[in-house]
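A single protein chain has been omitted; all remaining protein chains appear in their positions.
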Amino acid sequence: MQLAYSAEEICSIVNPQRMAGATTETVRDIASLSSAATGDLSFLAASKYKAEVGGTKASVVLLPLDYAGGPQPNQLFLFVEQPSLALAKLCARIEQSLWPKPPAGIHPSAHVAAGAQISPHATIGPLCVVEEGVKIGDGTVLIGSVHVGRGAQIGEQCLIMPHGVIGASCVIHNRVRLAGGVVIGSDGFGYEFVKGRHLKVPQIGIVVIEDDVEIGANTTIDRARFSRTVIGEGTKIDNLVQVGHNVIIGKHCILCAQVGISGSATLEDYVVLGGQAGVGGHITLRKGTKAGGQTGVAFDTEPGSFINGTPAIPYMLERRLQVLHQKLPDLFKRVEYLESEIKKTSAAGE
Amino acid sequence: MQLAYSAEEICSIVNPQRMAGATTETVRDIASLSSAATGDLSFLAASKYKAEVGGTKASVVLLPLDYAGGPQPNQLFLFVEQPSLALAKLCARIEQSLWPKPPAGIHPSAHVAAGAQISPHATIGPLCVVEEGVKIGDGTVLIGSVHVGRGAQIGEQCLIMPHGVIGASCVIHNRVRLAGGVVIGSDGFGYEFVKGRHLKVPQIGIVVIEDDVEIGANTTIDRARFSRTVIGEGTKIDNLVQVGHNVIIGKHCILCAQVGISGSATLEDYVVLGGQAGVGGHITLRKGTKAGGQTGVAFDTEPGSFINGTPAIPYMLERRLQVLHQKLPDLFKRVEYLESEIKKTSAAGE
Partner (left out) sequence: MQLAYSAEEICSIVNPQRMAGATTETVRDIASLSSAATGDLSFLAASKYKAEVGGTKASVVLLPLDYAGGPQPNQLFLFVEQPSLALAKLCARIEQSLWPKPPAGIHPSAHVAAGAQISPHATIGPLCVVEEGVKIGDGTVLIGSVHVGRGAQIGEQCLIMPHGVIGASCVIHNRVRLAGGVVIGSDGFGYEFVKGRHLKVPQIGIVVIEDDVEIGANTTIDRARFSRTVIGEGTKIDNLVQVGHNVIIGKHCILCAQVGISGSATLEDYVVLGGQAGVGGHITLRKGTKAGGQTGVAFDTEPGSFINGTPAIPYMLERRLQVLHQKLPDLFKRVEYLESEIKKTSAAGE
């Protein structure tokens, strides 16, 4: 990053409710309170770091309205309702200046089929392939080397990073963000076992990705056997996640990296899955279910469940069982002792 | 999907042994019995759904020969030996009409090295790179943006989706289907630890993929250190699977998504691995071994084994241990009670 923001520019972006102190430094980087140096901007995101504000060397600090201390010399405190949101706002501005949106239009090296309907306000970057019947909406950007299959539809203001694949007939709504190497609409994994061989079941359904979804690098979303695989509005999916065919994911879910969802599973709204968690086929995770990392979910869950382990059980129970599991050596000894005592008792009783 | 098949067209494709009823509807979609609406085709794939046939709104229903009930008004029942196979046949036809095979020939934007031997009946789509010494057989299709390394050989009737990488010297037989973003022939993960550094062991072997193999999106298959990594005939591999160097996979295996196979492991024929399962290096899984999802296989297995857990043990034992594991809180209480009783007995005996 090569930033250069004056204190005034920072103020105009984060729009603080109150200020204290002043600095002549230009902000050139962002850092945590403890690692910040002169010229950095820092922030108090969680009250547990409050003690670090007094000693930070940051030139500008974003603080919550109720922070009581004052700045050091040549240091500017900006008081805002939520420092992390103010920071996000600042970073969004920085992002735009670092990597500005490319101009609209179709790069001469892109291959766009005749009859594809590309908005004049969309950007088709170098070496993209856009097949027949594709529609792409206003403000959508394909950075480069993206493949959009026959009849796929992409809405407005989407951002598709290099080497993404949008399979034939798939539908992507608005403000969707796909990271590098994403594959949308790969065939579902379906076979019939006939005479010792796995016969392919053609996968003729599609994938629908609703508004404001974000999908991480090299993640794969299979098309439905028939009908639709759905990623609901506002859901965020991390890198290297697998979503099987006919999976229905609700709104505002979080799937951390390397999660795997087997075919025909249903995730209702606000489900959160930790990294490397797996969900079995045809399972339903009710609204707000949370699962820890590496959890293996084999059964339907109740709304608001918090589960852990393989097979997944309620989180607090799983933690308790882990504690007891680690006491097994002791338990075996205790049982051995009891056995020797019983032997004595029996011997004495004879 | 935008389908439009008359009842007559459906009959000519699935060729039923018997029919009952009739419909004037055009089939426009496929759906499960319970979710189907007028204009949909549905099917009875497993007898547990038999009760749903009576109430389905589907206009056409594929049923097994022994199904006893009759159709509703404006509903057509088609009786076939295996409804799921009949459906597969129908879907294959739909697939062809939705996404017809592109015409043979080399797209002008593809980069094919002089001397590469491309069948005139093969299709090299836009923006593919085909290096020196490559051979590609009749009817094989590279959809677009596929990279085929120096000296690789691809047989007949293969389908390679966008952004696939076929590494140098690798050999792919016939009717192989590779999903988007597959990497075949990446370097095996081999190093010698010398003087505090990991020295690369060059990986000069190849990958051989036999007939009728299918490999899922963003899956990676490493080339051998020397000799060959082999994927046997008819084996099906899902998305995001990792196959290490010198792995030998037999015929008609099933590897679900996110499985990882460490270097030099051997899977005999008909092995089935659930999602996210891992197999250790130099392990042999004998014919027909089945492993549950997230299983970690650390030892060789017997033919026909069904294993689960990490480290993997026989499935029924693993299930039983899980049940006992969940009874640990009770067991600890029971041992405490025994201890208090023994104490009393000892005290009484003194």
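Per-chain residue numbering starts at 1, and chain names A and B are given in the order in which the chains are listed.
One rule holds in what follows: a residue touches a chain if its C-beta (ideal position, glycine included) is under 8 Å from a C-beta of that chain, and two chains touch if they have at least 3 such contacts.
Fair warning: this is a prediction, and the values are worked out from it, not measured in the lab.
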Sole contact to the chain not displayed, among B:Ala22, B:Ala45, B:Leu85 or B:Val335: B:Val335
Residue among A:Leu76, A:Ala217 or A:Ala265 that touches the chain left out of view: A:Ala217
For subunit B, residues in touch with the removed chain: 109, 111, 127, 129, 145, 147, 149-151, 163, 165, 167-169, 181, 183, 186-187, 189, 191-192, 194, 196-206, 218, 220, 222, 225-227, 240, 242, 244, 258, 260, 262, 276, 278, 280, 294, 296, 310-311, 313, 317, 320-321, 324-325, 327, 331, 334-335, 338, 341-342, 345, 348
For subunit A, residues in touch with the removed chain: 1, 29-31, 35, 82, 84-85, 87-88, 91-92, 94-95, 98-99, 107, 109, 125-127, 143-145, 161-163, 177, 179-181, 212, 214, 216-218, 234, 236, 238-240, 252, 254, 256-258, 275-276, 293-294, 309-310, 322, 325-326, 328-329, 331-332, 335, 338-339, 342, 345-346, 349
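Rule of thumb we're sticking to: only the chains that are shown with their structure count from here on.
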Mean-CA-position distance for subunit B and subunit A (Å): 25
